[in-house]
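Of the protein chains in this complex, all but one are displayed in their positions.
The block that comes next holds subunit A.
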Amino acid sequence: MPDMVKVENLKKNFGDLEVLKDISLTVKEGEKLVIIGPSGSGKSTFIRCINYLEEPTSGKITVAGTEVTKKNHLELAKKYSSMVFQQFNLYPHLTVLENLTLAPIKLQHVPKEEAKKNALSCLERVGLKEKAGNYPIQLSGGQQQRVAIARSLCTKQPLILFDEPTSALDPEMVQEVLSVMVELAHENITMICVTHEMGFARQVADRVIFMDGGYILEEGTPEHFFDCPEHERTKAFLSKILH
């Protein structure tokens, strides 16, 4: 499998604060990668560097063979990557359907009828077709996040970045979003997920990486990772969240 994302010696500072110290990582096409780690470990910053929401201080990120730069990151996003955010970030002035069709129509120049049809089928996949005419504010958090996932699907990029997609949800809504993500994992989409959902990681991840203090401390298959972690920090972290 060719590389979808390649990260080499990535560093990111916010002023004097070094958030990412030296990250190198390769993600294959179709791979499901889960990133875990304590808060402040740099996982969100890392995933946000991949689509240039954060500008790397140094190092190199390559998506589908092209280096991500200030100049081309929007082009690359159009073609290769989409993102699902912790706070959903749906467009509140647009209906659910319009949220899904905006980028296909305006950026990818898909004809309106086709975009609409495709959007409805994406909504069907997340089980929210009947909400197409509603505005985001009329939906629950879980439903909004499912719409956000449908919005990502709708633009058909091969890579989806998930930045803590269930962290802002009420507990009873986490499952509906995770099921949609598990469903997605059956496809050949490359998924990079920052999450605290260990069950999800175990179920879908091909590989889990543990970040702390701006470094990748440990990586491996979920079995290896959860059952016999090597690093002390990983063990301490896991013992705190797995009960």
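One rule holds in what follows: a residue touches a chain if its C-beta (ideal position, glycine included) is under 8 Å from a C-beta of that chain, and two chains touch if they have at least 3 such contacts; residues count from 1.
Throughout what follows, contacts and distances are computed from a predicted model.
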Response to the item:
In UniProt, the chain not displayed here, chosen among "Glycine cleavage system H protein", "Cytochrome d ubiquinol oxidase subunit I", "3-hydroxybutyryl-CoA dehydrogenase" or "Glutamine ABC transporter permease", goes by "Glutamine ABC transporter permease"
Discussion item. Tell me which of A:Ala115, A:Ala132, A:Leu153 or A:Met211 is the one touching the absent chain.
Written reply: A:Ala132
Worksheet item: With respect to the chain omitted from the figure, which of A:Thr155, A:Thr190 or A:Thr234 is a touching residue?
Response: A:Thr155
Worksheet item: For subunit A, which residues lie in contact with the unshown chain of the complex?
Response: 51-53, 73-75, 77-78, 81-83, 85, 87, 89-93, 95, 97, 102-103, 106-107, 116-117, 120-121, 132-135, 137-138, 155, 161
